[in-house]
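As you look at this complex, bear in mind that one protein chain is not there, while each of the others sits in place.
We just call them A, B, C, D, E, F and G in the order they show up, numbering each chain from 1.
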Amino acid sequence: MDQIDSKILNLMHENARIPISEMSRLIAMSQPAVTERVRKLEEQGIITAYRAQLSPSKLGKNTTAFVLFKTGSCNDFAAFGEASPEIIDLYRISGEYNFLMKVVTETTQTLAAFLDSCNVYGFSTTLIVLSTAFEDKSLVIDQHS
Amino acid sequence: MDQIDSKILNLMHENARIPISEMSRLIAMSQPAVTERVRKLEEQGIITAYRAQLSPSKLGKNTTAFVLFKTGSCNDFAAFGEASPEIIDLYRISGEYNFLMKVVTETTQTLAAFLDSCNVYGFSTTLIVLSTAFEDKSLVIDQHS
Amino acid sequence: MDQIDSKILNLMHENARIPISEMSRLIAMSQPAVTERVRKLEEQGIITAYRAQLSPSKLGKNTTAFVLFKTGSCNDFAAFGEASPEIIDLYRISGEYNFLMKVVTETTQTLAAFLDSCNVYGFSTTLIVLSTAFEDKSLVIDQHS
Amino acid sequence: MDQIDSKILNLMHENARIPISEMSRLIAMSQPAVTERVRKLEEQGIITAYRAQLSPSKLGKNTTAFVLFKTGSCNDFAAFGEASPEIIDLYRISGEYNFLMKVVTETTQTLAAFLDSCNVYGFSTTLIVLSTAFEDKSLVIDQHS
Amino acid sequence: MDQIDSKILNLMHENARIPISEMSRLIAMSQPAVTERVRKLEEQGIITAYRAQLSPSKLGKNTTAFVLFKTGSCNDFAAFGEASPEIIDLYRISGEYNFLMKVVTETTQTLAAFLDSCNVYGFSTTLIVLSTAFEDKSLVIDQHS
Amino acid sequence: MDQIDSKILNLMHENARIPISEMSRLIAMSQPAVTERVRKLEEQGIITAYRAQLSPSKLGKNTTAFVLFKTGSCNDFAAFGEASPEIIDLYRISGEYNFLMKVVTETTQTLAAFLDSCNVYGFSTTLIVLSTAFEDKSLVIDQHS
Amino acid sequence: MDQIDSKILNLMHENARIPISEMSRLIAMSQPAVTERVRKLEEQGIITAYRAQLSPSKLGKNTTAFVLFKTGSCNDFAAFGEASPEIIDLYRISGEYNFLMKVVTETTQTLAAFLDSCNVYGFSTTLIVLSTAFEDKSLVIDQHS
Partner (left out) sequence: MDQIDSKILNLMHENARIPISEMSRLIAMSQPAVTERVRKLEEQGIITAYRAQLSPSKLGKNTTAFVLFKTGSCNDFAAFGEASPEIIDLYRISGEYNFLMKVVTETTQTLAAFLDSCNVYGFSTTLIVLSTAFEDKSLVIDQHS
């Protein structure tokens, strides 16, 4: 992976819908060469997906929380997590808890109702997001900038 | 927001680079109408960005951790976070700690070095990600499926 | 809501039994106008109740505690709370515990007996009130003062 | 204190603005006798205040939290608490923390800003109120009901 | 209770077997008067017992620990405590745990065996005494000294 | 140490002022022999003191607490403890805290004032004694009973 | 144990396969005398074993963790520990947890699977080793150096 790949990854991290033609112009490389490089970055598994990011609050979901969860039934809880639309991310972690999950709900009342539904699996500690400083910083440092 | 908007959001959450023509076919709506709807979803702030998602491990970053941070200098720490390439996400949270951050580093040794650099701001609790059950589930439930 | 409403709310927060005539004099407004404003503040749900506040110690209740409670049966515990005269306030909260409650009992021994009665629902952490710095500060800042 | 006093206290806890005439009718006692009893309950310090209760959300204050606070400067913090309009109640408590306070703010962002202003005094743990089961239950059990 | 009572209490706290004759001499009061005062201090319940204090290590008990205990069966655990020779003191306490007990055993291995026997009642946190700064300071300040 | 020594220790643990003549009768041994055995138990350091035990509440001290203390200045804190009449027992312990102390004060307010005076040395966690199940159980099991 | 014994213990702690002839030369003592001293150190139980130490990472085991474990079935868990190849060391400890164990696994995923297998016995807190500062320092201070 060279500086051109880094540049491509950062452009696509900034705007995944950027046209090949614009990347071609920005990095001064022919369109077929850019296309080929993108294909290779996908093939190598460096790019795993392209995602539209949505605003929770614009979708009526005003409460975001991180929930630490301690359970004796890790597989059952992972299956529950998969099926729960409130849980956006689910990680197995070290420490006192087995899981960390990001939960998005409409209000603090619906968050409480969601937490009730988790009770059969174990105990939770809920950390409400008061504000987001930043999210989704690029993993690749752009050596041009 | 109706079922067609939901469908569009899910298609673009699944693959942000999906061509308008393919969406047009999948939801049986003319291309100009699809383009117009996407433009409105962007304009309303429902779609906030399109991002290529990158594999940390393919980029040589094998350790992911969530770090809870307690500081008496919240503004200074937020500025430090902005400038630290290891910190991908940074949230202000309720509970015992002021901040939760997602940190991606090459090894557990580089994670330790990063944590040393945080020491001047306060105290941390580090939760290593042992495995990722899932990430980035769509905020929109697809009523067709 | 204007400055006159703020003044009325603060007067009635200070002394809910204040006669309309006295408010009329204090804010230099006719009695029917004051009455009308109070009616509207009630109607809008800004004023939710008028309460006589009682001294626990004068009623023989010398121990006040806040109890954090962790339960797997939130609905059952809420019903228990409703029926328990010792529990004055009951909140669903974020963090490690589901509930925070204010408990008033005669002695530390009767507090212990009350906590025993909670044991079937889960685990508690009890914080004894050593002294009250202040309580029931007005939610409305009086712009005249 | 007898059953009639209990009845009076509960009536005035339910509605502090209840007219003496209505209490007289409800407890079948002459108005001068009721007035005299109320006066004595005030004089003995059993009734400490009459308060209009206000709805935080109707006043634009949508976030209520209980904050546990650990400080090495208890007197300074108590003075700070007295001067902070966000802090409604402030208690000195046993346990790991010195203080428990009830905090009412407009949003989670203004709560975070308030918590920043506390940082010079020590460390906090913030418990967001997700919902209120009940508040201000009467300290007096009505033996008639 | 006057200064002479304080003096008597401190003398008997220092050495419970002190002869009346020696106290008589030390506080310059007749023996019958001293005897009468001691009798009254016992009668009023100010003196609750006279105890020989024994050295745990000289009795082959080399490990002293304070154990915090969390149980859902407070009465059962109190009965267990009463019957356990290892538990010297047992207190019901506020905080996260129900009980604090002082435990004296021969070795850390026998302490572990004792803790195993508690397991059916709940969970414990064990604080080993590394050294004793002092014990049994008198509750009465001697105004003569 | 034989069964007779055990019997003597338990009699003197029960009542340190028991006359030699009564012990002589109860264990069927001559008074000089009992006296000699007591002398040896003292000489060997098995008996370390005889203490009158006083009732805190009868002395106007209504609040008993165990305080866990974390300090970076252990020697300074031990000296402070020695000089503080509120601290009856002081132990150096394992775990998260350096010290455990038993504190006896008049009220919860004076306890709070005492805790303020500790603040310069570090941080405390206070466990209020709600009730005492038992105290000062004998270290010696009486094989006769 | 004298300085020569200390020297022998340090030489064998450094390299347990050191030949007697080399020790003889290094400490200027005849080979039979060295052999006799080693025999005595073994006989007295001062030397308990000679162990080849293996590199976990060279054996494909890249994750080392210390796991604190809280169980109500200490004997069952100790037997489970004995039979689990992932657990290298197992200690009964004071504090909130019953056990501390050193666990070596291939990856963080296999660590998670191992932790799942512990779930039937109780709850764990996992501390991942980020780096090893040093291990197996000698218990004997070499007075020559």
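Everything below uses one rule, namely that contacts are C-beta pairs under 8 Å (C-beta built on N, C-alpha and C of every residue); 3 or more make two chains touch, one makes a residue touch a chain.
The model shown is predicted, which means the values in this text are computed figures rather than measured ones.
Only one of B:Ala65, B:Met101 or B:Val140 touches the chain withheld from this view, namely B:Ala65. Not every partner is drawn; the one left out touches chain G at residues 1, 9, 12-17, 44-56, 58-59, 61, 66, 78, 81-82, 85, 87-95, 97, 99-100, 104, 125-141. Residues of chain A that touch the chain left out of the display are 94-95. In the full complex, chain B makes contact with the omitted chain through residues 65, 108, 111-112, 115-116, 119-120, 123, 125-128.
The rule is short, and it goes like this: only the chains that are shown with their structure count from here on.
Note on chain placement: the centre of chain C and the centre of chain G lie 59 Å apart, centres being C-alpha means. Chain B and chain G have Cα centroids separated by 43 Å.
Within chain A, residues 92, 94-95, 108, 112, 125-131 each touch two or more of the remaining chains.
If touching chains are joined by edges, the resulting network of the protein chains shown has some other shape, matching none of path, cycle, star or complete graph.
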